[in-house]
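Of the protein chains in this complex, all but one are displayed in their positions.
We just call them A and B in the order they show up, numbering each chain from 1.
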Amino acid sequence: MRYKINLSIVLALFWLLNSGHYTYLILALGAVSIAIVVFITHRMDVVDHESQSINLSLTAPKFGIWLAKEIVVANLTVIKHIWLGNKSISPTVITVKASQKTDVGKVIYANSITLTPGTVALGLVGNEIMVHALIRENIEALESGDMDRRVSQLENS
Amino acid sequence: MDTVLTLLSSFCLLFGSFLCLSGGVGILRFPDFYTRMHAVGVTDTLAAAMILIGLMLQNPDLLVIIKLMMILLMTLFISPAASHALGQAAVLNKLQPLINMNINPLEEDTSAGDKSSKS
Partner (left out) sequence: MIIAATLAVLVVMILAIIRAVVGPSLYDRILAVNMFGTKTVLLIALLGFVMGRPEFLDIAMVYALINFVSVIGVLRLSDAFNAKHNGPVAEPAKRDS
């Protein structure tokens, strides 16, 4: 039941922000559409059983800022190697260990790896993530475990 | 204040265009599929973010800014999922990556052979 209420609130916010017209007819139509969506998710039986609650802590904004900085730096590196040409790249495939316990933590870690250009997560099996990297320095930065530690902090606290 | 905003937005738009063009050159220039994914990653993350932030700075309307932020968030959530699905499909269908083409082969050779036979 809690997830259904949360889902309704999120859908209502999304609808209100996207609409921009606030007359009674439009609001009623929005309420009806939200009710239909919640009913369909109830029929599909996905909301209350399969969804996981996301308990992100106060360190999430700090992680976001750090990730944005990493994305900018990695983008500039990849741009440099694009203009330097094929002689300067050294593609590598390795597997790194993910030390997170929950599935949400692992997904956040794999998505962070993919979001920084230069490293792409190719597969996630158990505790190991298969990573393709454009240059070797990216691999070394990943194996030092800085990002892994930060995602684990995000998960624990 | 207004000129500062205009200057910032122009800078963001120009930088985003440059990143976009670089990614477009990269997708033509890189040697194999996996390296091309990195070029697409550039255009999906920072280039899109820069262009959308430049548009945000142009417009004073709050609803428009919120919509632009929603598009940005959607792009940032969707693009890793799509590229992960693409990469995993390529791995499962045994598309071999080029590995270590420019590294001196002494200590890299064994691990490279290991990895490529495994994947």
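The criterion applied here is as follows: a residue touches a chain if its C-beta (ideal position, glycine included) is under 8 Å from a C-beta of that chain, and two chains touch if they have at least 3 such contacts.
Just so it is clear, the structure is predicted and the values come from calculations on it, not from any experiment.
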Residues of chain B touching the missing chain are 9-10, 13-14, 16-18, 20-21, 23-25, 27-28, 33, 36-37, 40, 43-44, 48, 51-52, 54-55, 58-59, 61, 64, 67-68, 70-71, 74-75, 78-79, 81-83, 85-86, 89-95, 118-119
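One rule holds in what follows: only the chains that are shown with their structure count from here on.
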Once bound in the complex, which stretches of chain A touch chain B? 17-18, 20, 71-72, 75, 78-79, 82-83, 85-94, 110-111, 114-115, 117-118, 120-123, 130, 132, 134, 136
Looking at the complex, which residues from chain B come into contact with chain A? 19, 22-23, 25-26, 29-32, 34-35, 37-39, 41-42, 45-46, 63, 66-67, 70, 76, 79-81, 83-84, 87-88, 90-91, 97-103, 115-116, 119
